[in-house]
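Please read through the structure below; I'll follow up with questions.
One protein chain is absent from this view; the other protein chains keep their places.
Here the chain labels run A, B and C in written order, and each chain numbers its own residues starting at 1.
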Amino acid sequence: MERERRKVVAVIGSGSATEEEPGYQAASIIGRSLVDNGFRVMTGGLHGVMEGAFIGAKSSKRYREGDTIAVLPGIDPDDANMHSDIVIPTGLGIGRNMIVTNADAIIAIGGGSGTLSEIAFSWQKGKTIVALDIPGWSGELGGRALDDRRPDDVVIKAKDPHHAVELMMSEL
Amino acid sequence: MERERRKVVAVIGSGSATEEEPGYQAASIIGRSLVDNGFRVMTGGLHGVMEGAFIGAKSSKRYREGDTIAVLPGIDPDDANMHSDIVIPTGLGIGRNMIVTNADAIIAIGGGSGTLSEIAFSWQKGKTIVALDIPGWSGELGGRALDDRRPDDVVIKAKDPHHAVELMMSEL
Amino acid sequence: MERERRKVVAVIGSGSATEEEPGYQAASIIGRSLVDNGFRVMTGGLHGVMEGAFIGAKSSKRYREGDTIAVLPGIDPDDANMHSDIVIPTGLGIGRNMIVTNADAIIAIGGGSGTLSEIAFSWQKGKTIVALDIPGWSGELGGRALDDRRPDDVVIKAKDPHHAVELMMSEL
Partner (left out) sequence: MERERRKVVAVIGSGSATEEEPGYQAASIIGRSLVDNGFRVMTGGLHGVMEGAFIGAKSSKRYREGDTIAVLPGIDPDDANMHSDIVIPTGLGIGRNMIVTNADAIIAIGGGSGTLSEIAFSWQKGKTIVALDIPGWSGELGGRALDDRRPDDVVIKAKDPHHAVELMMSEL
């Protein structure tokens, strides 16, 4: 009998996005849609997009405690935003980006240089990456190959949050 | 209103302990007792003590899916034992030991050099460490200070599995 | 009396560039120029641009054994290219990219997703980054800000290898 592990999708994006910004709202829609579809949601555990994704996850009717996973830069679990169910303090600083990119798939929402490093690591690891077409690195890299190590493969461009989850699911 | 994050306790010990060995059985009792008391259980996600702890956790009446967290050495989530609910592939090899020791508290069960490095890291980070008094590094270090950076503090020695959980809880 | 530590400059770029490619040749010119100017050269220790930079370093009249530093992904020192004087095996895999970006300054030469993650980490850490204007991520990011965390700062675009070293030196 096969264990059915629930898959984990990382949502990455700017930690400074405010509630009014499209990235934050997109993260919330994506978080909810992921849990609606039986996934867990992993982020870097801080604010902005990371918080939006968790709030969305918790608003799903299928949400169960344990569905939001925060992979923190520091060693203090209390640094996690208050919507984090599972807290993994790493002590690796921005190096935790690397760990986040080991999720089953990655959805990128806008983002600055932290998100850029996460997308680059995900690409190196051969992961499915879906990038929302909004300002920031997700918008810039959607539809592109980052180098030639993944022939015929690209960072998948999604026109809106629901589309992002659909595209990701079609790849897993 | 305060978020009530459920605390995470790391159970560490030999990955090669078989079901017949006392360490495996102790891990199972400890895993169940931890979930009985509202904790989640984190391990390195492989076999031996790591598996025993998760099987125990799942046997608790209070177990909910999401209570067992596997922090893996590699990047393939399928390396986790089949009792792992949450899988965090790190790609850090034996360096993941470091991350495991960022749990809220640590319970050590026997163990070889991997467990020894985890106990040493936990000590450096000021964590509560309870060590079961059985053969292996937990038995050897229980009751001792590893150096003088934690005055009046020791690795707490526990005479049996239930005692280990009680002692840990009295420190948190 | 002040210690005068010689500064270390990381040269990053594609590990698959062949001797005939412009990136390899640029790396060689940059490596020599760096040692001519009293710097040590650090790379990821493998092939392509990493090798070219070390060969260049060794061709400088001011070269002294110890001027080439290889920060390897694995734990086997013999993985380093044969021009590596100092070998630091990390066991961190592609995560060693992070460590390379802690050099005093970074010069990027072309490059794929590995180089991209290195540029992104360097930016997060506030390092001086000079990017050679040739095909690859260095060419694409030269002259740009990666996000708004470094106001008025950009990845510095260099039109040729000598220019890259001059620009880097003017920033240190």
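Everything that follows uses one rule, which is that a residue touches a chain if its C-beta (ideal position, glycine included) is under 8 Å from a C-beta of that chain, and two chains touch if they have at least 3 such contacts.
Bear in mind the structure is a predicted one, so any value in this text is a computation, not a measurement.
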Exercise. Of the residues listed, C:16, C:37, C:59 or C:102, which one is in contact with the missing chain?
Worked result: C:102
Exercise. From the list C:49, C:69 or C:168, which touches the chain that is not on show?
Worked result: C:69
Problem set entry | Omitted-chain contact residue, chosen from C:43, C:60, C:84 or C:138 | C:84
For this session: Provide the residue numbers of chain B that touch the chain removed from this figure.
Result: 14, 94-95, 98, 111-114, 116-117, 120-121, 123-125, 146-149
Problem set entry | Missing-chain contacts mapped onto chain A | 91-95
Problem set entry | Missing-partner contacts on chain C, residue numbers | 3, 5-6, 8, 40, 64-67, 69, 71, 75, 77, 80, 82-92, 98-99, 102, 104, 125
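Just so we're on the same page, only the chains that are shown with their structure count from here on.
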For this session: Find the chain most remote from chain C, comparing centres computed as mean CA coordinates.
Result: B
Exercise. Of the chains present, which has its C-alpha mean closest to the combined C-alpha mean?
Worked result: A
For this session: Using just the Cα atoms, superpose chain A onto chain C and tell me the rotation angle to the nearest 5°.
Result: 180
Exercise. Looking at where chain A touches chain B, is over half of the residue numbers used by both copies, so same, or under half, so different?
Worked result: same
Exercise. With chain centres defined as C-alpha means, what is the inter-centre distance between chain B and chain C in Å?
Worked result: 41
Problem set entry | Separation of mean Cα positions, chain B and chain A [Å, integer] | 28
Exercise. Multi-chain contacts in chain B: which residues touch at least two other chains?
Worked result: 91-92
